[in-house]
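Only a single protein chain was left out; the remaining protein chains are all shown in position.
A and B label the chains in the order they appear, each numbered from 1.
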Amino acid sequence: MRLFGKFALVGAAMAVSTALAIPASLAEDSLYLPNLAYRTGPFAATGIPLMDGQRDYIAMLNARDGGLNGVKLNYDECETGYNTEKGVECYEKTKDKALVTQPWSTGITLQVLPKSNVDKIPILAPGYGFSPMAEGKIFQWAFNPPASYWDGASMILKYISGGNLDSLKGKKIVLLHLDAPYGKEPIPLFEDMAKKHGFTFLAIPVGVKEMQNQSAQWLQIRREKPDYVLMWGWGAMNAGAASEAVKTHFPMDHFIGIWWSGHDGDMKTVGEGGKGYKSISWSVPVSDAPVMQDIKKYVLDAKVNTIGEGEFDWVFYQRGVLISMFLTEGIKTAQEHFNAKVITPEQLRWGLENLNFDEARIKALGADGMIAPFKTTCADHAGHAGGWILQWDGSKFVKASDLLTADRDAIVPLEQAKAKEYAEANKPWPTNDECKM
Amino acid sequence: MLYRTAGQFKTSYEADFALFPVRQDALLLGVILLFAWLIFPLTASDFAFQTLLIPVLIYSLASLGLNLLTGYAGQLSLGTAAFMGVGAYACYKITTIFPGINLLVALALAGFFPAAIGIVFGLPSLRIKGFYLAIATLAAQFFLVWLFEKWAWLYNYNTSGAIQVPNIRMFGVYVAGPQAASITQYYFVLFVVCLITWFSINITRGRIGRIWKAVRDMDIAAELVGINLMRAKLSAFAISSYVAGVSGALFVFLWRGAAEPNLFDVQLSFRILFIAIIGGLGSILGNFLGAILIVALPVVLNWIPGLFGFSIESAVLQHINTMIIGALIIFFLIVEPLGLARLWGIAREKLILWPFPH
Partner (left out) sequence: MDLAYQILVKPFSDMVSAPDFLMQVLWDGLVSGVLYALIALGFVLIFKSSRIFNFAQGIMVVFAALTLVGFYQAGVPAWLAVLLTLAVMFVLAVAIERVVLRPLVNQPDIILFMATIGITYFLVGFGEFVFGGENKVMITEQLHIPTGTFEFKPFGGFVSISQTDLTAVIGAGILVTVLLVFLSRTKIGRAIRALGDDHQAALSVGISLSMIWVIVWFIAGIIALATGIVWGARAGVSFALEVIAYKALPVLMLGGLESVLGAIVGGLAIGIFEKLFEIYWGQPLLGGNTETWFAFVFALIVLLFRPQGMFGEKIIERV
């Protein structure tokens, strides 16, 4: 009998696991916006505030305006844990009804990028992903507004050189980066710039397993004595780097991170010691902006969703809000252009290609001062908005520079070359020849 | 009743040693193959192909590779994922250096690289045993993944350091790359998996398999009866790594479409070890049962709350899933440490005797 009990148990487990599930159908009059979120795993600390911001902006629209033009937004998270395999599973699970793919990791972006041509769902990867994706004629379905990593790199260089890149001649710049596609992303641009402007560039990788113990990397930095350390870090790596920098006596104000390395939660673990640390950012937290106050009113105070203590003022939470705003603005643009309420992924693509975040629009959205104006076209899928340097004052990030913009003339040739290279390697790769820009 | 063996007489040794001494086994296999070759492909959705059918097959194959080494030759390895990685990168280099090459040929060739590296990392097994060897294979795991990261030639010097599978045609149809249809990929994988499984069954039943088993049960004793330990252990490493390498190439080319070095992380090795152990070490069938459980279960668990109309936040769901999987692993180990294949073995014996148990 004991044995039969065993079989029954195992049998039940096997039966469940072999059953092929069928996707549940959804109500017709809503827009399905899946998000391949990660609130678990080693990068959860950085993921949570971003996802919260995204979720809460959409919840606010639903509560305040009843969605977009009367259509409810159905925001749905699929948990990936920053794991590429889970990401692909989520993509496959949601793609039948998804209006958009938000891959949320460079690894997952690289996986779904080639599929986007076949499945015809736009990929929205704001401020991350593959930098040449900005080249809209080749990457028809991928969008990385408002700025690519290369834009960010260029802005940082402009900032540290005081506007004149040639003044960097003879200086030494170290890039401390996560040893993953994300961290390697800016290297070609830096190498190119180093050649052009005569500074020395050195990339120091940090393995995913070494994130919390970077003493070897910082010893190298100490030996190399660079003038500036730039960081493409993520998750636990940021806090680790900041505390090691303190130990190494590296001047904090010469230590500048990309926008994903400017996270309040990470810097809190370093606290006072991290004072002076800078990060470039295309978003600025403005907690009393109308849109943030609406979120507070309709979502947080109404207890629709809850977030952590102090999270509301964080850079990442408010950046999450802006990311959802790109998406909903894309939808709105498409709704107006095609005069339809429920739009298709193809129509959304048009919408995202015609985003127009000008001063007036940003103000109307209640996000005044949170983001710099930008505009996308069919040829330019990023918009290349400017950014600001944010500086950690020991308890929060404050704006520490005027608006910086990327040196597009230097980036465009590289972008086009790399985009072509990608298309070449993935033949046959359809391009958008209708776009005459 | 279903499995009654009465009336099935053997008149020669060949018949007694045949692959299916009991007729019903062959029948059952036929039914399974019918499902795999016809019924599943006709009914499955894209989602089922991409998250259940194809991964289960590929993971089974990887686990088969590991099982040849650990289950049959007794050498515990924690480096399977790295050998899969070598296979994948080798296949990538082969297809980019010779763009017109037939993918099957490329796969077959790609397997030789992990096999050679497997021999190199298998050399310590001649001196080191048990857990020490297991940790030693981790040296392969970490070193090779580091190499995938650093050796830019492997990924054709591209910026992201990740490899992208090009579109590859065979007989006028896309089989790999973004243009390929799921069903073609499924059939391709199924063909390769069936072929290698058939080959493995025969290897493990034959002379080499018996040598391996002797080494596994006690290597000193095996040496004393005249088995060349070096040849036995290294052949196990070579063949195991070959199979793992092919599965790695399939993993990237026919399923994932792109790969970054971290994909072949030690976590993947553990996952495959789980499949082999839950399925049953020293069993071919076990790999498939284990893969169904370990690969498909999380996917299915994700659906359950939806079926009952609960809405749980996806993160919470993920936490609970991880807990359930951990608990299930312990549960299965307690219920039947020899694995699912052993459970099936017991069931089959009961069925043969039924309804007269003794």
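The rule is simple: a residue touches a chain if its C-beta (ideal position, glycine included) is under 8 Å from a C-beta of that chain, and two chains touch if they have at least 3 such contacts.
Treat the numbers as computed from the prediction; the structure is a model and nothing was measured.
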| The complex has one chain that is not drawn here; which of the drawn chains does it touch? | A, B
| message | Just to verify: which one of B:Lys10, B:Lys150 or B:Arg210 makes contact with the chain not shown? | response | B:Lys150
| remark: Checked against the full complex, the residue among B:Leu19, B:Ile135, B:Val173 or B:Leu307 that touches the missing chain is B:Ile135
| note | Only one of A:Gly308, A:Pro413 or A:Pro428 touches the unshown chain, namely A:Gly308
| field | Full-complex contact with the absent chain, from A:Ser167, A:Gln212, A:Ser287 or A:Ser395 | value | A:Gln212
| field | Residue among A:Leu50, A:Ile204 or A:Ile331 touching the omitted chain | value | A:Ile204
| Out of B:Gly30, B:Pro99, B:Gly206 or B:Pro337, which touches the unshown chain? | B:Pro337
| query | In terms of residues, what is the contact footprint of the unshown chain on chain B? | reply | 76, 124, 127-132, 135-136, 138-139, 142-143, 145-146, 149-150, 218, 220-221, 224, 266, 270, 273-274, 277, 281, 315-316, 318-330, 333-334, 337
| message | If the hidden chain were put back, which residues of chain A would touch it? | response | 39-45, 47-48, 179, 204-213, 215-217, 219-220, 222-223, 235-236, 239-240, 243, 247-249, 265-266, 268-269, 271, 308
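Please note the rule applied: only the chains that are shown with their structure count from here on.
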| request: With chain centres taken as the means of their Cα atoms, state the distance from chain A to chain B in Å. | output: 36
| query | Which of the residues in chain B come into contact with chain A in the complex? | reply | 43-48, 50-52, 146, 149, 156, 158-162, 164, 166-167, 177-179, 256-258, 260, 262-263, 289, 292-293, 296-297, 299-300, 302-304, 306-307, 313-315, 317-319, 322, 328, 332, 335-336, 340, 343, 346-347, 350
| task | Using the touch rule from the top, collect the residues of chain A that touch chain B in their complex. | result | 3, 6-7, 9-10, 13-14, 16-24, 37, 39-40, 76-79, 81, 84-85, 88-89, 92-93, 95-96, 106-107, 110-111, 114-115, 117-118, 130, 179-181, 184-185, 187-188, 205, 207-208, 418, 421-422, 425-428
